[in-house]
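All protein chains of the complex are present and in place, except for one that has been dropped.
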Amino acid sequence: MLFPHSSAALTPPMGWNSYDYYDTTVTEADVRANAEVLARELKPYGWEYAVVDIQWYAKDAGARRAEFQYIPFGDHAMDEYGRFQPDPARFPSAAGGRGFGPLADYVHSLGLKFGIHIMRGIPRAAAHRRLPVHGTPYTAADLADPSSICRWNPDMYGVRAGHPGAQAYYNDLIAMYAAWGVDFIKCDDIANTNMYPHAPYSGRAEIEYLHNAILHSGRDIVLSLSPGPALIEQAWHYAQNANMWRITDDLWDKWEDVRAMFDRCELWQDHVAPGAFPDCDMLPLGRIGRGFGAERATALTRDEQRTLVSLWCLFGSPLMLGAELTQLDEFTKSLLTNREVLRLLPPSFRARQLAKDEAGAVWTCTGPAGADGQPERYLALFNFCAQPRTMAADTAAVPAWQGAAPAAAARELWTGETLPLPGARLAANVPPHGVRLYKVEG
Amino acid sequence: MLFPHSSAALTPPMGWNSYDYYDTTVTEADVRANAEVLARELKPYGWEYAVVDIQWYAKDAGARRAEFQYIPFGDHAMDEYGRFQPDPARFPSAAGGRGFGPLADYVHSLGLKFGIHIMRGIPRAAAHRRLPVHGTPYTAADLADPSSICRWNPDMYGVRAGHPGAQAYYNDLIAMYAAWGVDFIKCDDIANTNMYPHAPYSGRAEIEYLHNAILHSGRDIVLSLSPGPALIEQAWHYAQNANMWRITDDLWDKWEDVRAMFDRCELWQDHVAPGAFPDCDMLPLGRIGRGFGAERATALTRDEQRTLVSLWCLFGSPLMLGAELTQLDEFTKSLLTNREVLRLLPPSFRARQLAKDEAGAVWTCTGPAGADGQPERYLALFNFCAQPRTMAADTAAVPAWQGAAPAAAARELWTGETLPLPGARLAANVPPHGVRLYKVEG
Amino acid sequence: MLFPHSSAALTPPMGWNSYDYYDTTVTEADVRANAEVLARELKPYGWEYAVVDIQWYAKDAGARRAEFQYIPFGDHAMDEYGRFQPDPARFPSAAGGRGFGPLADYVHSLGLKFGIHIMRGIPRAAAHRRLPVHGTPYTAADLADPSSICRWNPDMYGVRAGHPGAQAYYNDLIAMYAAWGVDFIKCDDIANTNMYPHAPYSGRAEIEYLHNAILHSGRDIVLSLSPGPALIEQAWHYAQNANMWRITDDLWDKWEDVRAMFDRCELWQDHVAPGAFPDCDMLPLGRIGRGFGAERATALTRDEQRTLVSLWCLFGSPLMLGAELTQLDEFTKSLLTNREVLRLLPPSFRARQLAKDEAGAVWTCTGPAGADGQPERYLALFNFCAQPRTMAADTAAVPAWQGAAPAAAARELWTGETLPLPGARLAANVPPHGVRLYKVEG
Partner (left out) sequence: MLFPHSSAALTPPMGWNSYDYYDTTVTEADVRANAEVLARELKPYGWEYAVVDIQWYAKDAGARRAEFQYIPFGDHAMDEYGRFQPDPARFPSAAGGRGFGPLADYVHSLGLKFGIHIMRGIPRAAAHRRLPVHGTPYTAADLADPSSICRWNPDMYGVRAGHPGAQAYYNDLIAMYAAWGVDFIKCDDIANTNMYPHAPYSGRAEIEYLHNAILHSGRDIVLSLSPGPALIEQAWHYAQNANMWRITDDLWDKWEDVRAMFDRCELWQDHVAPGAFPDCDMLPLGRIGRGFGAERATALTRDEQRTLVSLWCLFGSPLMLGAELTQLDEFTKSLLTNREVLRLLPPSFRARQLAKDEAGAVWTCTGPAGADGQPERYLALFNFCAQPRTMAADTAAVPAWQGAAPAAAARELWTGETLPLPGARLAANVPPHGVRLYKVEG
């Protein structure tokens, strides 16, 4: 039976992640530069994690980008126990076996928390070289399951479920990360092991090993699982073992991706709880795409961006920003620092889809009681159409608001406009792919 | 977009249903006799619905039971508008077109509520005879979709989704039931239309028609959807339109069926809310099976029965009793009248699976704060094994109980035994397929 | 165990079918007019069947075509035993219970054979009215399986597999058709009962009933099964019980449909045998579409039409012409009367795909030995591209031609052009979506 849940991340984690801009190529200098902006500009609003995403150990990261995102049989920095280390050419402070310790220290010195990305399993190179597993009598060849691979990344073999050394391997690995000062681990190829359409949850045992290893480490480390879509049938197991799990495949700056998230949020809305968050993926806002060979400003319109941020906050998704932060523009910053919108993020503000059809969706959110003894009430109108249109909702018909004072007015949180609600009915013109997000008042 | 939710059934409905004992053959006299016992013996404990299950309109019900549960092209009581009426031979008070009105009146006179079973759609016989649909310019042949049938019952065609008369048909039908005094409708072949493995939710539009028709009727009628397993992907849609929906195929008095419900409850535990209840199916306790040609006392052991009632109450399932009530024995009655166990039923007592493996499960339940300001705390140990075994749980590790006073003792709700909890650890010997259900105290 | 195979149709049946032009609306006058042209113009080339396709019993056929191809709960001509009869308004000679006898006589008088379309099963209307089944102690309600329906046509219920009256029902029905003089039965909703994705071959028992009934009738009746795609896993069962079976869903005058047939022909090429023919569907050539509200000349280009006829003949598919014959134009007629191409149709001319890729296909065909002791040899180059291109094949590499005299020249069967084959290599420029079909000579 499983151990109890970590106490980390009682509200959705907020931070910055290197992937959307840098892909596999991020460097220590990049992380420091972004973290500095994060600390200075965004931390006052709750953004606190700086996360180094995939293949920080690859010496040849990005070298053959036209052919491969992840070079097969690539050259990876690794210690004598087969544990990946930051590539010292990209992360100079890692030289001498110090790993991410110095960089984590720097990030901590900014008042931030430090996160890394890992892949499920044990390096293939370690298994083929039969390297010893630190602190165990086993070699990587003993633990690696040669038939458990990732469909899209060639670096790892899965660890044999049930092997006597499996938990010890993960304990040792997480202990090393804890010693470095890691606060957040995004483990990939594990929430949905989509190599195996017939067995999409074959990472189950490794999820438990990771969870147990974090408890064993004694450090409060947030555990984030990727990729999505997570399996709704496993909702309990994710929540029991992890703090967040991706409910979607990679999201990019396309309206279709944002639109599809409404279906995901409908599906997962009952599964948002303190310490356990369905994850709508990173925010592809601001400057993104350089490592992918397509540097650009986000292709989402301003209305689409407001829709994205509104939905993520209402739903209660973790917020991980993809933008390159030294180039953060004012509009993007305004999206990320709207205190009234960010206020809706914690699970104590409970959101619920009220209606959805081909043309749009209506969500409500109910917060704790305010000074007047009334619960805070929010209502969002989302327009899926390419044309503006008038949308309406009857606030008296919201089940959770039965018994509250009749709604008399509403204030839009992005524009500040105030609307009277005759007969408790809210109606507004909503721009294409846009949102009107109201605080409803008695 | 959809109308708001009915206010009926804010706690899980409790009652009696004719199916498990009578199958298709129940009569007015049977319903009256059972309802009388229900009112006298069980109503004080919250049991209030008396529900007439399937084919009350069939004149030949049960006549060819060895071949057919539902006789194809059978002889059904029907008015000139193609609306099924209670077979007057079985339900004499229905004579003269009074339908279930007199029986509902009698049930109401006992202080109870009255429910009926219906099948999705419009009678095939009405369509083939082109009978007019009351209050509309259409005939049944216009509304019936000849390619929408039920896999296991031959009585109906589905109603064409989107037909201009579709909502009117359902409005008329529900208005007739409301006029009869019906308080509860169990609609079948609709939660999972398992005729169509490729389109298991093809009853979606008809669910909405029913919901709208109930709102339109102005009567508080509980809407119950069958059969299961309901589709977890449609959890929001069920909750938006119905009060309860079956999360399992038919459950009978076999341990395998009870055991399988733990998997269902794991899956649906986050979807229990006021007015919207995942339904674990009827309780096959006491005397059952006569209509099926297999009259018997339930084949579940006493421990299995306690397990069943404990799980249903913890989880918050509707409780619909299958037993023939004039033969209600003392043991069965004791299961149904344990106020401390029934207390856990409402969604304000929030249950959560803490652990599950091949050998057993642990559930917790957290209720509102008591007089001491502490939330009520419950913990259940379920043993899936055929041997007794000692099970244990660490009450300090329950996430929802962080901050509460340390657990010091526990009282078992079926036996009354009290247990000290050294170090907040609860350990008990649990009988085969049995339960130990504790109230934890500070 | 199954009875042996009928001796009918040792070569692929050739004829005319009413569907592509008339849909459900064909009349006796239409059939006579078409049959007369068939007899006069095409019979000398082997075309001999005149087939009346679907719903000849419907009194309201086509009346609500914008809504329904097959009107639900429609008005059908039927005798007192529930056997469909030709609608006497459309087929006047059927009056007085003579069925298709007089029309069949007329068709026979032209030297042709007569065919009809039927649906698997027993009329729903007969079952709901409980009509007696002729020559048996049963009613239609006894034999009809109310859960066995057709996805796209509302007229029938499947017959209960294994019911003691099932074979007797089919024997009686086929005896009636045999008495009318029917030579060809196209049974629909049976080769692939696509209502049930999980059980696509649920018409299996009814296929056997039909086969046995034909043997029992003592008349040589060709049995044709629809719709497709037939299931390759059931190839033996089709061949054991029927003379032809559709390997494709409906084919229309679109290049995509013709292109897709190359994949079907690859799949079924080893299953063409005397009396047992995979069926590529009717030829949508000439004037078609009136009953569908879209009368037109075929939308296929002349090259696409030659491709179609060449592939059907090479492969050995039955040839059923969809054109309205009183409007038969010279080009279409030329396609249907090329004796050198039609010569390839019998299974004694064995065809085989030699190669296929995205751009085209090469087929060979090997016939019986000619006067010189050499087998006849044919090679077809099919161009799938929208541009003309040069295609080539090495005739020395055809496995079936090992040992034959080296190929020296080739004559194209549509154009008559002769080509030298230097080094036994055939190369030709093939038009877009076109064919070059060569007879290879030593």
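Worth a mention:
Lettered A, B and C in written order, each chain numbered from 1.
Methods note: a contact is a pair of C-beta atoms (placed from the backbone, for glycine too) under 8 Å apart; a residue touches a chain by one contact, two chains touch by 3 or more.
From a predicted model like this one, the values you see are computed outputs, not experimental measurements.
Displayed chains that the missing chain touches over the full complex: A, C (touch as defined at the top). Shown as candidates are A:Gly96, A:Pro197 or A:Gly373; the residue that touches the absent chain is A:Pro197. Between the chain not shown and the residues C:Gly162, C:Gly373 or C:Pro399, the one that touches is C:Pro399. Checked against the full complex, the candidates C:Ala63, C:Met78, C:Ala205 or C:Leu267 give a single residue touching the omitted chain, namely C:Leu267. Across C:Val362, C:Leu379 or C:Val435, the single residue that touches the chain missing here is C:Val362.
Touch with the hidden chain on the side of chain C covers residues 1-5, 7, 232-233, 235-236, 266-267, 269-271, 273, 275, 353, 355-357, 362, 394, 397-399, 402.
In the full complex, the hidden chain is touched by chain A at residues 72-73, 124-125, 127-128, 130, 141, 144-147, 149-152, 154, 195, 197-198.
Note that only the chains that are shown with their structure count from here on.
The chains in contact with chain A and with chain B alike: there are none. Although chain B and chain C share one sequence, what matters here is the overlap of their interface residues, and that overlap exceeds half of the numbers used.
Taking each chain's centre as the average of its CA atoms, chain A and chain C sit 58 Å apart. For chain C, the set of residues that touch two or more other chains is empty.
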